[in-house]
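Missing here: one protein chain of the complex. Every other protein chain is in place.
The block that comes next holds chain A.
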C-alpha cells in the first residue's frame, strides 16, 4: 500500500482519510472483508474459465475452417472402411478333416475351407496347404490317384511346397488304385504311418507339417472289395509359428517384396518361392532392334487357372522385344490367385464379373477385354490377343514386328496369327516361312483396331447367344473373305489340358505334337510376297516348280512322298465345290493333322511339309489352281468312313471350338 504515498492526489487528506476509513472499517468487519476476497477469487476463477473456453472455441473454429477447406476435395463416396481384423494372435488352429465315400470336407477354426459332396466328381486325394504362420489356405488340389499318372502330379506338387507348410490330406471315394510306391514313400516321408499300406477304398485323413511334426492321422480300412471304409473324422490342433519363421530372408528389393507377398499367400509355384535360390521373376530379354510392336498392347485373356497363367506370363515376359507396360491380364471372375500371379510379375490385371454361362461367358469376357484394351491404349492401332494356356515363342514379337505392316496396309487381311493349325512336328519345317489362310486360327493373334471398332464390337454376340467368339469370328458374315497370315512353325504352343472344351485325350491327339519355334531372331522370308496379289504369283511359281506325285499310290502311306529333302511336291484331291472337303478330311485324318474341321486352306490349296519336303494339296476342280493339274492325273478321292463314325465326330468339332 506504500505506493500510494509518493504520489499524493490533490486532496490527499480527504482521500486518504476516505481510504483509510474504509480500510479500517473493512478490517474491522472481518466478515465483509472475507466476502470481498472470496468475490475477487471467484471473479478471477471465472475469468480463467471463460478464457479457457475462448481458447477452445477459437481452436474449434479454426479446425472447422480447415476441414471446410478440404471439403471440396473429399471423396463423395463415403468409403465405409471395414475396420481391419485385429491381428490374429491365436497360436493354435483347430483343424477338422473328414473323409468318406461321397463327401470330404476340411474346416480350419470352424471355417469350411473345402467341401466336396458332388457326385462323380472330386475322386481321389484332396490336398490343402496352409500357411504355418497365418493359417491361410495357400493351395487346394485334388489328385485323382484312382487314375494313372495323377500320383506323379501329386508328388511333383508336394515337392514344390515349401518346408514348414501345413499339409492336409483327405480321400474321397477311392485314392489308392494308381497310388504308386514313389508317391507312398513321399507321403511316408511326410510322417504318415498309414500311407504305405493304403489300399482299395480305404478312407484316410492326415494333417502334418512338411519336414516336421505330424498333427494327426486317421484311417478306416475297407472290409471288402465291394464296400468302402467307414467315414473318418479327424480333429486336431495345429500350432502356428511366427511370421518371421514362415518367410524367407531375401534381400530387400522391390522384386523380392512382390515375391514375398506372393509366397506368403499361395503355394505350388515351385522355385519362385525357394528361400535359397529363387527363380527370377524379371527376365529382361534382349530388346528387338526396330521393334514395330513395342507400342502394341497385349491382352492376356485368363480364367481361373493360375498355374497356367504363371507359366504363360513367364514365357511371354521372356520373349525378345516384350514391353511389360503394354500387357494387361483380363481375369474372368473375381479370382484371387490369378491376380496374385499378375501382381507377382508387376503387371496390371483387370477382373471381370462373369456374364452369362459357358461359351457365351468366354465370349463376353473377350469382348470386354478387347474394348478395355483399346480404351486403355487409345493410340493403338492393333492389339495382340493371348490366352492363359499358351507358351509364347522367344521370337513371337520379332515375328509380329516383321509382319505387322501387312495388316496395316493389306485390307484383304483379317488377322496375323502365331498358330498354324496344321503345323505339327511332322508337317512343319521352315521357321521363316509364312502362309495366307482363309481360316482364323486364334491362339495368339493380332487384331486391327478398326476391324474391332467398326465391325466386330457393334455386332458382337450378345450374352444370351451361347456362341463361341472364335466360331463367330470365322463366320463368312464377319470374315468377309479376308485371310490371316500364319507362320509355318507356330509361335505359340497350346499347353492347356484343363479347359472348357479340353481334356487330356483331346490335347494329346491334337495339340501335344504341335511344333513350336524355339529359335530366336528368325528372319522371315519374303514377307512382301504375302500381300494379296503377290501371294498368287508366289503360289503359281511354287506350283510351276512342284513335282507331281504318283497318284496311284496311297497318299496315307509314307512312301507316297519320295525320300528326298527340300523339294516341292504337289498332289491333287477331289473337291467338287468350294465347300466339299470330303477327301481333305480323310487325308488330314490319315496324316494325323487337324481333321475336326477345315483349317489352313487358301483357295482350295493346303501347304505343309512331309519328310522335309514342301507338300502342296490342290482340290480339283474347285480350286483356281486346278489348271496346274496335268491331264493324265486323276484327283484322288477318299471315302468318308461309315455313317455312325461321322456322326460321332460332330460334337468333337463343337468341342474344339473355344480352344482353337
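Note that contacts are C-beta pairs under 8 Å (C-beta built on N, C-alpha and C of every residue); 3 or more make two chains touch, one makes a residue touch a chain; residues count from 1.
By our rule, contacts and distances are computed from a predicted model.
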Not counting the visible chains, the remaining one has a UniProt entry; which protein name from "Ribitol-5-phosphate transferase", "Large ribosomal subunit protein mL66", "Anti-silencing function 1B histone chaperone" or "SERTA domain containing 1" does it give? "Ribitol-5-phosphate transferase"
Which of these, A:462, A:503 or A:634, touches the one chain of the complex that we don't see? A:462
Looking beyond the chains shown, say which of A:182, A:199, A:279 or A:348 touches the absent one. A:348
Contact with the hidden chain (one of A:251, A:378 or A:566): A:378
Which is it among A:254, A:277 or A:409 that touches the chain not included here? A:254
So that we can see where the missing chain sits, which residues of chain A does it touch? 37, 40-41, 44-45, 47-48, 51-52, 54-55, 58-59, 61-62, 65-67, 69-70, 72-76, 78-79, 81, 254, 325, 334, 348-353, 355, 368, 371-372, 374-379, 453-454, 458-459, 462
